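Quick one: this structure, given as structure tokens, is what I'll be asking you about.
Note that one protein chain is taken out, while the other chains of the complex remain in position.
On to chain A.
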């Protein structure tokens, strides 16, 4: 079955079209400075999307990622305010993120609860903890050497460090998902969990690992976010989970699991990033940006369904 119109290819083409349209129609878009900024601005979403892709392929989801990001940011602020060294804070906070993910995973695998419900719960819980930790205040004045790492480009390139890290992790994730037995197991779990279990695949252990990974990555993204803005706040990253899931679904990963490619997700992430950047350049308010993200999410879920309904209907009529 060689389908030219593969969804992930389609999204890639759309990405190119949006880029071309932006270059022609929006002044200041196609400059190295702006694109470098746009990429950097995308860093956290892109990082979290990698772990989210693995989860959604296995037919699970983690909606608590933005709250873990916020909790991580709040912890960085509180601990820094308390005089702890940043070299100690970062691993500690990432560890807390791993525990947050582990809790999600235990609730899903040990108690058999649906991840959608569990992570809506922990979405509220972790964000609440972030406010407990830091309250309404903002902590700033992080060491310049570290904030620079979150903002500066890799010498000689227009690529910010977090984006370079993303590229590295994306390659690793791509190999894991598409070329290893672990990746194969994820697709099997997502498509037909019982059959995967009957084939000796350790379904629960793998899911637990994925949730823990998701929490870890989200906490790390929280560190990057905090340093990039130079500001630790409990409400950092509010709503980021929607952008991440929109990017993953837009990239062609089926919410029901078992389908999708990492290439598609990367195209989806970039597409969302470009659109946000274009809207920002066009001075469109954040409310409208949020509306666009929401619409994209619906369109990306709806379109494949429409196609699957329309295609046979077109074929069926003589």
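FYI, a contact is a pair of C-beta atoms (placed from the backbone, for glycine too) under 8 Å apart; a residue touches a chain by one contact, two chains touch by 3 or more; residues count from 1.
FYI, contacts and distances are computed from a predicted model.
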| item | value |
| --- | --- |
| Identity of the absent chain, which is to be given by its UniProt protein name, from "Putative membrane protein", "SAM-dependent MidA family methyltransferase", "Chemotaxis protein CheW" or "Sugar ABC transporter ATP-binding protein" | "Sugar ABC transporter ATP-binding protein" |
| Residue touching the undisplayed chain, where the options are A:83, A:112 or A:200 | A:200 |
| Candidate in contact with the missing chain, chosen from A:192, A:231, A:289 or A:303 | A:192 |
| Contacts of chain A with the absent chain, listed as residue ranges | 175, 179-182, 184-185, 187-188, 191-192, 194-202, 258-259 |
